[in-house]
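Missing here: one protein chain of the complex. Every other protein chain is in place.
Read from first to last, the chains carry the letters A, B, C and D; within each, the first residue is number 1.
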Amino acid sequence: MFPTLLSVTSDPPPLAASVGQAVLHLFCHVPAGPGFDAEVIRQAVKSARADGYQVVPAALLGHKADLGLMALGPDLWRLRAFQSEIQASGAVPVASYVSLTEISEYAAGVPEELRQARLFPQLPPEGKSAFCFYPMSKRRSAEHNWYSLDFESRKELMMGHGKVGRTFHGRVLQVITGSTGLDDFEWGVTLFGVHPDDLKDCVYEMRFDEASAHYAEFGPFYTGMVGDLDAVLTALGQGAPGGSG
Amino acid sequence: MFPTLLSVTSDPPPLAASVGQAVLHLFCHVPAGPGFDAEVIRQAVKSARADGYQVVPAALLGHKADLGLMALGPDLWRLRAFQSEIQASGAVPVASYVSLTEISEYAAGVPEELRQARLFPQLPPEGKSAFCFYPMSKRRSAEHNWYSLDFESRKELMMGHGKVGRTFHGRVLQVITGSTGLDDFEWGVTLFGVHPDDLKDCVYEMRFDEASAHYAEFGPFYTGMVGDLDAVLTALGQGAPGGSG
Amino acid sequence: MFPTLLSVTSDPPPLAASVGQAVLHLFCHVPAGPGFDAEVIRQAVKSARADGYQVVPAALLGHKADLGLMALGPDLWRLRAFQSEIQASGAVPVASYVSLTEISEYAAGVPEELRQARLFPQLPPEGKSAFCFYPMSKRRSAEHNWYSLDFESRKELMMGHGKVGRTFHGRVLQVITGSTGLDDFEWGVTLFGVHPDDLKDCVYEMRFDEASAHYAEFGPFYTGMVGDLDAVLTALGQGAPGGSG
Amino acid sequence: MFPTLLSVTSDPPPLAASVGQAVLHLFCHVPAGPGFDAEVIRQAVKSARADGYQVVPAALLGHKADLGLMALGPDLWRLRAFQSEIQASGAVPVASYVSLTEISEYAAGVPEELRQARLFPQLPPEGKSAFCFYPMSKRRSAEHNWYSLDFESRKELMMGHGKVGRTFHGRVLQVITGSTGLDDFEWGVTLFGVHPDDLKDCVYEMRFDEASAHYAEFGPFYTGMVGDLDAVLTALGQGAPGGSG
Partner (left out) sequence: MFPTLLSVTSDPPPLAASVGQAVLHLFCHVPAGPGFDAEVIRQAVKSARADGYQVVPAALLGHKADLGLMALGPDLWRLRAFQSEIQASGAVPVASYVSLTEISEYAAGVPEELRQARLFPQLPPEGKSAFCFYPMSKRRSAEHNWYSLDFESRKELMMGHGKVGRTFHGRVLQVITGSTGLDDFEWGVTLFGVHPDDLKDCVYEMRFDEASAHYAEFGPFYTGMVGDLDAVLTALGQGAPGGSG
């Protein structure tokens, strides 16, 4: 097991955002056979949760990755320890995303309750087990350069965009986290849907919105099913000897 | 073998699209030698079919992948279990596509029979063993932005596009599935042709159609031959001890 | 060895193009050491030739691949069996191309002899052992969209293009095969030159031709030397115990 | 261990920049298990520091790399020896950046103290353990070509850019090193922040500055936490038997 308890180094002081939480999406290949120990995953998730961190497990479809883990909490060092514990299981992170929860500049005046929900989302939402994640940036082409628009134009575009998104209320929960300067795109988008076609319909419809049509650049999409950890590991062929997730 | 029967976790509830079926294309490398057990593949396909899922096997040409498996059915968890079983054989998914059957917005009023054929296609079609798959998106450039066109313009372009496609009726069956928000492109296109040049001629001719010429972006192409599973495994050098496919 | 003879499955019916031949370019890494059995390659090539398939071996330069094999013949299943046999040797296909010989629409009226030479080329040509392969597509940008040009304009551009090519007659043989819908580009170009600078001069000069300058998109280039199989294997450090190629 | 002491070759003469220092960013995967010897890393860092080289260790988040090491000093041969020693530990460099400290042409007249701080930065800065690195280039598109602007225009743009940067004084230290002709982008940017959202806010805000909005192209981002070597190795699951970093 992961020998954090044996270390004689004095731990570094926590490194947290001054506002909001750090978010680490890990997408892992899980090797078939004896090279993988699911119990190490279970312990890592249990330990992170015991420290007050949220961990959302998902079984992913397709070749890109098998196991998705979305971890949220204050301290980057603790998230890295979590990642190291996951790697110690034999799972291999093959994709990931590093971001922070945030209140966007266009939402500066939202009510306190909504503000808390954005900075400290409670995940996963009940009854929405269809999962996808994708990163995105705003376009900076000669004809459509988001960063040359003034604040009012951008705010208006974002409002229109949000209006389309709200028509999916109840079918899709959208969690947008900021990653400019931290990862290759500017935002990470995590969607939780009731049905997989809720995810598809939502992203498809928003693509016609001007903020997306002219200004969005999308990265790769990771799709799967949120479930408790044992269900996820079982779906990955790593049948559980017991326990809960 | 794959220990799904040993799990003590209560299975998660099925996760299905509210309309249509989920489709998982898996493109796998099949290792030469003892690292691969073809029998595990046979059991996985048999088991999925026993649960009412369709599985179309194909032997692929070239370095991208050896074995293609197109699986269709309602529950994403069941498709993931299928994928895990495939991986347990030693086959390595190196490409894939996640999509859903759908009635496009341009085909909203099609007759019920056609609607059923699109949502629940019966695959593979008889006598069309030339296979290719590619994903595609609509372009969002400054000059040609599909998502800035109004519905009528898009519908007209799609009608013209469909007209070209229909001239290949009898030579090519085209299955288009939606993946916006689920995978890296917006649609997956699976073609079944009588001859390999039917596939080539069809895609070539459609490329002159305005909907393709100005608005289509294509991903990688996977090409091969559909056959029963034993024929496919035999073509991959995994001679069968018996059984049917 | 490759157990095709042990299979009890009834073979699938051949799958051939209705016009011309299927072409499979395989570019393989050849592992140093005991993981590779050159004899398996020799048998695979011998067996394909015995079935009437052409196989052109080439030793390639650089990291992209070591061994190039260009195989031509009618049946896709037979070509896949050839590929599986190659893989059984320990050679690893790391690049490839799938295409068909064709009479382009601009050459519809060529004399029968030329037509046969294009659909059934006899390869490799005598005395032209400098080899390169690259795939290409026609551009579909806003300013230069090949697929928006009318047939006459395209034909005229292709004529000019061909005229430049013909000035290299005797120095370079060009084999163009079609792959729209089959592989990631629209055509595969295989060049055989007397000297390596014949290849360079030919492609360089054609790049100034309008059909290339404005409309061509090129994929990766694979370069090497055509030789008999034993010479090629010897150049790859796989000295032959005897035999011919 | 690394046998530099056993070599009987006469060492090549040092190869240093005529102005400033060489900088090598190494981003490594650290294998779990016996394939990695943390002690070799400790010795390599100790030895480089004993020779007067700076080494900044960082634990990185996400799949791109586990361990970041930013090494600065005069001699390229010595930096390569450092890299070889790191590789001898079992750590695998999977990303890197080669650059030189420099006084940009726009800062030719800075005071000597600032000049020294740029050519010989003392790293890491106290109290700024949030780390990110990314490479960038100036755009050379038809509409926005940095290299077609005259010096005065470029200088003005850089001044505006610097002004935004200075509003983050105290929260973010920015180290920009030059790599035109040495690595794939033109500059490497290393940021040290008090909080991770300092990095995000700084890069986000600068993206609206015209020099970035119209002229910047960004490479991949590597994000993590600077700490002493033992803290970093511990965070990577490589608990220390003792020692300091």
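We adopt the following convention: contacts are C-beta pairs under 8 Å (C-beta built on N, C-alpha and C of every residue); 3 or more make two chains touch, one makes a residue touch a chain.
As the structure is a computational prediction, the values presented were derived from the model and not from experiment.
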Cross-chain touch to the chain not pictured, restricted to D:A88, D:L123 or D:M158, is D:A88
Answer key for D:G20, D:G62 or D:P124 versus the chain not shown reads D:G20
In the full complex, chain D touches the hidden chain through residues 2-4, 6-13, 15-20, 22, 24, 26-27, 76-77, 79-81, 83-85, 87-88, 90, 93-98, 100, 102, 140, 142, 145, 147-148, 178-184, 186
Chain C residues touching the chain left out here are 32, 59-64, 66, 129-130, 132, 134, 141-144, 191, 195-200, 202-204, 207-208, 210, 212-214, 220-221, 223-225, 227-228, 230-231, 234-237, 239-242, 245
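Going forward, only the chains that are shown with their structure count from here on.
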Between the Cα centroids of chain B and chain D the separation in whole angstrom comes to 44
Touching two or more other chains in chain A are residues 142
